Structure formats: structure tokens, C-alpha cells
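The other protein chains are all here in position, but one chain of the complex has been omitted.
Right, chain A next:
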Amino acid sequence: MKTVYLDNNATTAVDPEVLDAMLPYLRDLYGNPSSMHTFGGQVGDAVETARARLAALLGASPKEIIFTSCGSESDNTAVWSALRTQPEKRHLITTRVEHPAVLNVAQYWEQQGYSVTYLSVDAKGRLDLDEYARALTDDTALVSIMFANNEVGNIYPIQCMAETAKERGVLFHTDAVQAVGKMPIDLSHLPVDMLSLSGHKIHAPKGIGALYVRKGVRFRPFLRGGHQELGRRAGTENVPCIAGIGMAAKLAGEHIQDERVYVAQLRDKLENGIIARVPDCMVNGDPENRLPNTSNIAFKNVEGEAILLMLDQLGICASSGSACTSGSLEPSHVLRSIGVPFNYAHGSVRLSLSHYTTEEEVDYVIEHLPGVIETLRAISPFKD
């Protein structure tokens, strides 16, 4: 059966060129990049090449890039460093719609005695900039706000918010795991102090991430041990994956226009095709300001897990913010924060594309998804 993969916000396919870039470091070039001998040295060169490629994608300097194991580690490190370098400050600002890699960390520090402001969002998932400005105080150690939301795709006004933080002398971190590679990010003009990203969202393998730390920002390592990454992150480097994320960053830079034009057009075709064929559905989030690859559609009176399993039978891979998919008993915190009505929130489906997605695949989903909703609605006790 054909597989139509529309779950790219969960993870992406490893690009063949990325795999090719990695293979030498899984086969022959197994030296430790910290070793003094030539055999290790050439492996060290691969790490630096990757660092330069990632820095180029972001408009940063290679020395501002720290390789980590994943986006979550990058997020944890950013918060840890901000709090440890400013022990006199005891306040954090974040949002109600963050990824758990930030939200749960904020809650942890709250339990340790810190105060945390969780910024709310409106019905389209947009932040209130006045509420944000009011939340900044002399006690604020860090603002951590995602660049783009993983569930509904909303893009947040990071430029403006980072500038406001900078005026108040507050560190600004952004979790850009979903944004990197899907939209241009130029850190030479964007005044964020730290930025997290993850390899497996940009067609590199799982298990590799990076944290950008602006030059001059005081830093404390989260992982301590050896002197790797200039003493900022201990642990022998995951060289094959680092080579992979470097190549992925290079390719992402080349494909960025594809994402903005081709992928966005496909996403719009998919979304419009579904909306035209399925009554009583709505797009969650802010359609005017979101990632080009993400569509989150809620179907009234049906349940998300049931939709996903029926789609799975058709070879279509998607995600849901419904309660039943997560083992939780409530729909996603993002959909609840946005205030999506219950009769829609339980039936939300996230369709996330990549530049590998084809028009034929989009047509296939448009053809089959309406039947799935119709089947489930036929046996739903709620008909209004």
C-alpha cells in the first residue's frame, strides 16, 4: 500500500544526501574528533564543516553553535544557563502553547520557587504583545517563546518580542525547532540570545540538535564533563549525526523557497480541498500567519484517534491533538489554550507536509479523508 506521509512536524524523512554525508563516519572515519592524531582530526573537520553550514543557514557565526542531542536538550540548556548565570533573578516568561520541552521545564522551575508568567493566546492562537510587555520586570531572567507552533503552525512575532526584551535587558530564547528550514531566519538581524533547533525536523536523523548562543551571552553548561564544544556541552560528539545535520542545513537553505512557495501551495490545495468536501470543519490557528507546511483542521463531532486509525488503513500518516492519541484524557494544551470548542477539539487532525510531498499525494488525501469523516459521523451520537 502507498504511504502518504503528512506528519513532518513529528519527524521527517532522512534526505538521501544527508545519509550519504553521514555514512563515512559510521564506516571508516570512526575517530574521536578530540584526538590529537590525523585520523581523529579529519573527523573533527567534519564537525566544524557541519557547524559552519548550520551557522550559515541561521546567519550566525560557527562559534555561536553548540551541538546537542535534540531540541529538548537545547531548550533545557537555554533555560538552565539563563537561570544559573543570573541567580538574582527569579522570574520567567513563556507561553501557554509552548512545546513540553519548554513548558514542563518552566513548571519544574516554578516548583523550585521561580515565578513564571504563561502568556495566553486568543482564539487564533495569537499572543497579546501588551500582555507580554506588561509581564517583563526587573526580576525577569528569561523570555522563552517558540518561533512557530508545532501543532497549529502559528508564527510568533519573535523580532518584535526579542527587541522588547533587549530594551529591558532580559535574555530572550526561542524554540525554533519547527521554524528552522521552513522559513528564513537571519540571526544577524534577529536579536534573540539563544535559539533551539532539531535535526530530525529538517531531514537529518533523530538524536541531533543544536543551540545557538549569541556571542557575548553568559553561558553555563547543562552537561558537564569533557571540554567538547568549547566546554559548553560535554560528551563525545555524535559525529555521523552532526555531519547529517550539517548537510541538512545546507539543503534546507537551498529548499527554503520551495517551502515557502511549493509546499505552501500544496498545503493550501489540501486544506481547501478538504474544507470544500467536508461540512462542519474548521482550521485551527492563524491561517494568515503560520508555517507553510502545517494545516490543523478540526472535524466536528468525531474523534481524532479514530480518524487517524482509519487514515492509517489508507496509508495516510497524520497526527491529532485529540486526547485519545496521547494517553492524556484531554485534548492538546494548545487547542485548549486557543479555546477550540470541545466538539471540534477532539476531532483535530494535523497535516504537515514537506518538499517531498507530491500533488498526487495531496489529491489522494482529498479523495479519501472525506469518506473517513463521513463514516465516523454516521455512527456518532452527536449530529447537530
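Rule of thumb we're sticking to: a residue touches a chain if its C-beta (ideal position, glycine included) is under 8 Å from a C-beta of that chain, and two chains touch if they have at least 3 such contacts; residues count from 1.
Here is the rule we use: contacts and distances are computed from a predicted model.
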Name per UniProt, for the chain absent here [options: "Benzoylsuccinyl-CoA thiolase", "Dihydroorotate dehydrogenase B (NAD(+)), electron transfer subunit", "Nitrogen fixation protein NifU" or "Lactate utilization protein B"]: "Nitrogen fixation protein NifU"
Listed residues A:85, A:107 or A:380, member touching the removed chain: A:380
Selected residue (touches chain absent from view) among A:322, A:337 or A:352: A:322
Touch list for chain A against the chain that is not drawn: 301-306, 309-310, 312-313, 322-325, 327-331, 342-343, 346, 378-382
